[in-house]
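First the structure, in the form of C-alpha cells, and then the observations on it.
Yeah, one chain of the complex is gone here, protein chain that is, but the others are all in their spots.
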Amino acid sequence: MEWHRTLARGVRRRVLAACVLALAAPALAQDFITLASTTSTEQSGLFKHLLRDANAALGLEVRVVAVGTGQALDMARRGDADVVLVHDKPAEEKFVAEGFGVKRYEVMYNDFVVVGPKGDPAGVRGKDVVVALKRIAAAQIPFASRGDNSGTHAAELRYWKLAGIEQPRGGWYRETGSGMGPTLNTAAGMNAYALADRGTWLSFRNRGGLEVLVEGDTRLFNQYGVMLVNPAKHPHVKKVAGQRFVDWLISPAGQASIAAYRIQGEQLFFPNYWPGASGR
Amino acid sequence: MQDIAGSLALALRLVAGGDPELWSIVALSLEVSLASALLACALGLPLGALVAVREFPGRRGLVVMLNALLGLPSVVVGLVVYLLLSRAGPLGSMGILFTPGAIVIAQTILVIPLVAALSRQFVEDAWLEYREQLTSLGVTPLRAVPTMLVDLRIPLLTVALAGFGRAASEVGAVMIVGGNIEGVTRVMTTTIALETSKGDLPLALALGVILLAIVVSLNALAYGLREWAVKRHG
Partner (left out) sequence: MAEPSQRSEMFPLEARAITVRLGGHTALDRVDLTLDGRRRIVVLGANGAGKSVLLRTLHGLIAPTSGTLEWACSSVRPADQAMVFQRPVLLRRTALANIDYALAVNGVGEVERETRAREAIERVGLAAVAGRQARVLSGGEQQRLALARAWSLRPRLMFLDEPTASLDPFAAAEVERVIAEIHAAGTAIVLSTHVLGFARRIADEIVFIHEGRVVERTPADRFFTRPQTMEAARFLKGELPWNGIAPSPVA
C-alpha cells in the first residue's frame, strides 16, 4: 500500500524527467545548424568525413537531415533548415529566385553512371548516356527509376528528354519512389538498369549482378550547390553559423576536405568552387 | 542463410566490442521508446479504464474510435506531427523538430490508442467481477479507475510492454519527425532502414538482432514477474 504510493511518485518523477530532457535537448546542445541535403550525399559517406573536418575547423555541429532534393528544398522553404546542399541547378536557382535562398554557390560535382546487368541485354556499354537510354527504351529492358523528385531523378528525366522521350512509360520502367540505395536494391533484385550517382554506387554493397556500363559522358556531370536559407523569410535561421559553414565549404580548406574523401582509393566528389562561376 | 549467420557473428562482435556509436544509438532508442511508453501509459491506461467503468453519452462511439485508432498509419501521424512542429507550423517556435523530443511526441501519439484499447479490455473484463462489490463500498466509477489499474497492475504490465514494443519498432514516423540525424535522432530502427537502403544488409541484420534481443529479454522479464506475482498475490 505504502509502496504503491512511493512507486507512483517515483514513476511520475522519472517520466517528467524524461520528457523535460527530451524536450530540452535542443536547448542543451552545442551550437549547431541544420543542413538539409540529399540521401545520395549522405549515403556516400561524405558527411561523416566532411563534417568532422568542419567541426574541427569551426567548432560547429552540423546536423544533416538527408531526404530527396525536392523534400530538402521544401524543408528549407518551411524554415526547417538553415543551409541546403543539393544537386539540381534549375530547382536551386528557382529557390533563390523565389527569395528562399540568399545566394547559390557551386561547391562540388560528382558524376552519374548507368549501371545494369553484366550481360548488358540492351547493348549500352560505352560513353553515351543518351544512346544508352534510347536503346533501353527500344528494347524495353527493365529500368529502375527513383521517381522521388530528387536531384538524381531530375537529371534522369533530363536525359530521357535528350533521348527524345518526354516521360518513359510501360511495364519496363519501374518507379520506386525511394532513395538511391533502395532503388539500387530494387535494380539488383530485378536485374534492371538504373541511373546512379557514383558516390552511392561505390559504397553500395548489394550489387547483385550489376556493374557500371556507361560513364564518362560529360552530360553525366552532377553539380552540387549550397545555399543559406534566407533569414528575411525565416528570421529564426541561424544565419551567422550557417554563413560560416557555407564560407568554409567554398574555402580552400573545405574544398580540400571534399577532395580528400575516398572510397576504396577512389575520389568521389570533385570540388569546383570558383568565385566567377556561382552567385546566381 | 549465409547473411543471417554472418549477421549474428557481426552482431556479437559489435556488442562485445562495445562500439560507442552503436551503444549511443541503442541508448537513444531505449530512452525515447521508454519515455514514449511511460507517457502513453500515464495517459492511456486511465483513459481505457475510465471508458471501461463509466457509462456516459457517446461512450460507444469513443470505443469504436479507440479501436479504429489502433490501425493508425504511422507515417500519417509522422506527417501530421511534422507539420505541427515545422517552423512553418503552429508549434514551430518551440524548435522541437528533428530532436528526440519530436520522436517522443510522435511515438506517444501512436502508442496511446494501443495502451488505451488494451487497458479497456482488461479493465472491462475485471469490472464484471469488481463492480458490485466496489459500488457497494461506495466507490464511484471515477474513484474506481486507480483502484482497478493498481489491482490489475500485473496484466497491465504486459500492456505497457506492448506499448514499449510498438514504440521501439516505429520507423516511418520517427524518420519524418526526427530526420535520422546522426548522433542526435538516429535510433536503431532508422539505422536499420538506412543501412538496408545503403545495401549494407549484414549490418542492418545485426542491429535487428540486437533490437530483437532487447525486446525478447524485456518480455522474458515481464513473464517472470507475472509468475512471481501470481504466487504472491493469488
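We just call them A and B in the order they show up, numbering each chain from 1.
Keep this in mind: contacts are C-beta pairs under 8 Å (C-beta built on N, C-alpha and C of every residue); 3 or more make two chains touch, one makes a residue touch a chain.
As the structure is a prediction and not an experimental result, all values here were calculated from the model.
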item: Residue among B:Val139, B:Leu161 or B:Val215 that touches the chain left out of view; value: B:Val139
item: For chain B, the residues touching the chain missing from this view; value: 129-130, 132-139, 143, 147, 150-151, 153, 232-234
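In the analysis below, only the chains that are shown with their structure count from here on.
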item: Separation of chain A from chain B, taking each centre as the mean of its C-alpha atoms, in whole Å; value: 32
item: Chain B contact footprint on chain A (complex, rising order); value: 4, 11-12, 14-15, 18-19, 22-26, 29, 34, 39, 43, 47-48, 63-66, 77-80, 178-182, 184-185, 188, 200, 203-207, 234, 236
item: Of all residues in chain B, those that touch chain A in their complex; value: 31-32, 34-35, 38-39, 42, 86-89, 92-101, 103-104, 150, 179-182, 184, 194, 196-201
